[in-house]
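Omission of a single protein chain aside, the complex is shown with its protein chains in their original locations.
Chains: A and B, in written order; residue numbering restarts at 1 for each.
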Amino acid sequence: MKRTTARWAIPVATALFAALALSACSSSPAKSSASGPVTLTFWGTYGNGGNKAQTDVLSQTIIPAFEKAHPNIKVNYVDVPYDSLLQKLTTSAAGGQLPDLVRSDIIWVPKFANLGVFAQLDGKMPNFNTLAQATYPGTLSTNKWQGHYYGLPLDTNTRVLITNQSALASAGLSTPPATFADLQTDATALAAKKIPVFADSGLQGWNILPWIWSGGGQITNADLTQATGYLNSAQSVAAVQMLVNLYKEGEIPNLLIGNKGAVSTQDGLPKGNYANILDGPWMKAIWAGQYQSFQPVYSPMPAGPGGSISVVGGEDIVMTASSKHQDAAEQFIAFTQSSVYQLSMAKTGQMSVVSSLDAQEAAASPELAPYIKQLQTARSRPAVPDEPQIDTALQDDLVPAFEGKVTVQAALDKAAKDIDPLLTATK
Amino acid sequence: MTHVVPAVTSTRPQTPAAAPDEGVRSIHGRAPARRAAARRVAIPYAFLAPGFVLFAALIIYPMIRAFQMSFYDWRVVAGATSDFIGWQNYVTAFHDPIFWRAFANSGAYMAMTVPPQIVLGLLVAMLLNAKAPGRAVYRLLFYLPVVTSWVVVSLLFQYLFANAGLVNYVLHGAHATNGATSWLSGRWTAMVAISALGIWKGIGWSMMIFLAALQGVSRDLEEAALVDGAGRWRRFTTVTLHAIWPATIFVTVMLVIGGFNVFTSVLLMTGGGPADQTQVLLTFMYEQAFKYLDFGYGSAIAVLLTIVVFALSVVQLRVFRNRTLT
Partner (left out) sequence: MTSMTASWQRTGRLAVSARVLVLTIGAIIMILPFAYMLSTSFKSQQYVLATPPQWIPHPATASNYVDAWNSDHFPRYFLNSLVVAIATTVLSLLLSSMMAYAFARFDFPGRETLFRILLLGLMIPAMMLIVPQFILAKYLGLLDSLAGLVVFYVASTLSLNTFLLRGFFETVPRELEQAMEVDGAGSITRYWRLVLPLARPALATATIFTFLASWDEYPWALTIINTPTRQTLPLGIALFQGQNSTLWGLVFAASVAAVGPVIVVFLIFQRHFVRGLTSGAVKG
C-alpha cells in the first residue's frame, strides 16, 4: 500500500505542476497592437455582497452601450472585495502592475495622487472642464490635489437623519428633530422611555463632521493647511459639547466611542432600540431584506447655527498613471458622466454626481429625494493624503471627552494640534 | 524498582556506519574511495537542496528586502526613489506608546492562550488515543474549529460576546454576572473574548500533533512499566511524556509564534479599538503599512516582532533540548 501510494504521488504531482505551468504561460497579457482592439481593465466593488443588481447593470446595459459607441475598446471589469481594495491597489502599485481604471473611494484619491499612482486629468483630458463643472462641487473637490484634478466623481452619497416613527410616538413625539434644540428636547422625552435619541458608531470624520458643520464650525481653513483656530473654534466646541451632554445622560449609547459589542445602528433603529440615526441610501435595501415591516422616516440633518450640512461620501473614477491605454481610458471616464451610466446606476442605489440629472433621478427613485436635497449643501472631508490619519486622530482625541476625562475644548485643542501636521504632510 | 529507560529514541543522529565502503577501498584503490566519500558527504545537501533553494528564493530573499525597507522612508510606487533614514523607523517605534501597548497585548494574548491549548490538546489527544467506537467522529468534532475560517469565527465570536450576545445571556442565566458586561469595549475584557476564540480554535490543532506523537509511544515500554508496577502518573511521565517530547517542543514553539502573530480575530472583533486599546503587533503593523502606506515603519515593526519571536524560540529550543538529557 505504501509503495503504490508513493508510486503515483510523483507522476500526479508532476502532471499537476505541468498543467499549472501551462496555464501560467497562457496567462501572459494579450499585447494590443496599434490597430487591434484595446482592452481596458476596470477594478471596482459593484458586485460585493452578492449584489447582482449593480454588476448586471454594468454588464448588460452600461458596458455594451460603451463598446457599441467605441468599437475598438473592450472593458474588462474585475470585482474586488471592498475591504481589500486598498490593500490590492497598494501592492499592485508597489509591484508596478496596476489596472487602467479604478472605482476608488474618495478619501484615497489625494493619497494616491500624491504618490503619482493616479493620473492627472485636467489639462490632459479633452473635455475635462465641461464634465467637471457638471458635477456637484462637494463631490468634485474630492478629486483635487495641489491644484490639479486626478479623477472625476463616479457616484456619491451622503447621510440624512433616519427615524423610527414608533419610537418617537412612544414618547409622545410626532416629527423627527429638525434642529439642535429639537434634538435636545426630544432627548429628554425619550429618556423617560429609556430610548437613546441618537446613535452612531464612531467619532471619525464621517460621523462627527455633519454635527460640527451644522453647528457653524469648521475643521480647517479654506486652503486645508491649518486646523487650529477652526476645529477648536467656539462653534465646533458647542456642537460637540451638545453631543457630550447627551452621551453623559445616557441619551447616546457607547456605540459612539467604538464599542463593537453594542447593538449596531443597522439593527438598533428598526428594532426601536434607537430613535434616530444618520445613514446613507443603501440602508433601504438592507432593511427591506431584514426588517420588512419597518418604515423608516427620512429627514434632513438637524440644523444648527450653521444650517443643515452633511458629509459627502462616494467613489471617484480614476485612471492610473501607468496605464498603457490612456486615451481609451479617458473615453470611458467621459462615458461614466453620461446619463446612461449615471441614471442606470442610480436605480441600483448609486447616486448620480451630475447635478443636472437631479430631477430625472428623483423621478426614477423617489426614495433618493432626501439625499439629493442634502447633497446640495454637503461638504467633503479634507482632501489630503493623510485623511485616514486625521480620522484616527479625531476618534482617539474625542473619545476621552465623551468619557468625561477631558473637557471638549481641551480635546478639540489636542485634535487640532494633532491634525495640523497631517494636513500639510506629503511624502 | 528499576527505572524504565527508553532505549529507542535518540535525539542526536549519528553518521552512518562505514562498513559498505571498506570493500571498495581495499579492492579498487584510493580514487574511487575518495569519490565515494565525496558522494556521501554530498548526500545530505542533495536532500536539502530542492526545498532549501525554493525557500531561500521565495522567503529569505523577500525577508531581506523587507528588512531593507525598514531603513527607508519607503515610497510605495514602483520605481520611485526612497530616502534612506537609517534607524529612524525603529526609534519611532520605541517612542510610540501604541507600539508598546500592541506589544504588551500580543504578549498577553500569547500567555493566555498557549498553556490551555497545550494542556487541553494533550488531554483530549490522550482521551482519543484509545481504540473506541466513534473515535474518528470525536476527532473530527474537535478539529472542526481549526478548519473553519478565521473571518467567519471572528464574526461569530463578536456576535457571541456582544452586549446582547449569548455569553452574557448564559452568564446572566447562571447568575454569575448581571449579564451586562460590555466585553468588547474594555481592554482586558476584550482580550478575554479574543483569547477565548484563540483557545477554542487552537485545541484541535495541538490535539492533532499530540495524537500523531502518541502513536509513537511504544507498547512494550508501557507493558514493561506496568510489570514494574509503575502507577499511572509514573507511566505518564517516564514513558508517554518522554516519547512525545519532540512534539511538545514543536507545539510550544509554534503556539508562541502563533500567539504573537494574532491578527484576523483582533481585526474583526475589535478593530484594535476602542481607541487603540486592543491593538496587537500585527494589526498595528497592518494599519501603518496598508492604511497609512508607511511601509518603512511597518517593516520595522515586523522586524522587531521577528526578533522577539526568534529569541523566544531559540530560548525554548535550548531549554527543552537540554531537558531531555536528564
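We take it that a contact is a pair of C-beta atoms (placed from the backbone, for glycine too) under 8 Å apart; a residue touches a chain by one contact, two chains touch by 3 or more.
Being a predicted model, the structure only gives us computed values, none of them experimental.
Chemist: Report, in label order, the displayed chains that the undisplayed chain touches.
Modeler: Even though it is not drawn, that chain still touches A, B.
Chemist: In the full complex, which of B:44, B:86 or B:231 touches the chain missing from this view?
Modeler: B:44
Chemist: Over the whole complex, note the residues of subunit B touching the chain we left out.
Modeler: Residues of subunit B in touch with the missing chain: 8-11, 13-17, 19-20, 41, 43-45, 47-48, 50-52, 54-55, 57-63, 65-66, 69, 78, 124, 127-128, 130, 132, 136, 138-153, 155-157, 159-160, 162, 164-166, 169, 200, 203-205, 208-209, 211-213, 215-216, 218-220, 223, 226-227, 243, 246-247, 249-250, 253-254, 257, 261, 263, 282, 285-286, 289, 295, 298-299, 302-303, 305-306, 309-310, 313-314.
Chemist: Taking the full complex into account, what residues of subunit A touch the chain not shown?
Modeler: These residues touch the chain not displayed: 2-3, 6, 9-10, 12-13, 16-17, 19-21, 23-24, 27-28, 41, 45, 47-52, 55, 78-84, 87-88, 91-92, 94-97, 99, 266-267, 280, 282-283, 286, 289-292.
One rule holds in what follows: only the chains that are shown with their structure count from here on.
Chemist: Determine the centre-to-centre distance between subunit A and subunit B, using the mean Cα coordinates as centres, and give it in whole Å.
Modeler: Chain centroid spacing, subunit A to subunit B, equals 39 Å.
Chemist: Tell me, which parts of subunit B touch subunit A in their complex?
Modeler: Subunit B reaches subunit A through residues 73, 75-80, 158, 161-165, 182-185, 269-271, 273-276, 290-293, 295.
Chemist: Note which residues of subunit A are touching subunit B in the complex, please.
Modeler: 86-87, 90, 93-96, 111, 115-117, 254, 257-263, 386, 388-389, 395-396, 399, 427
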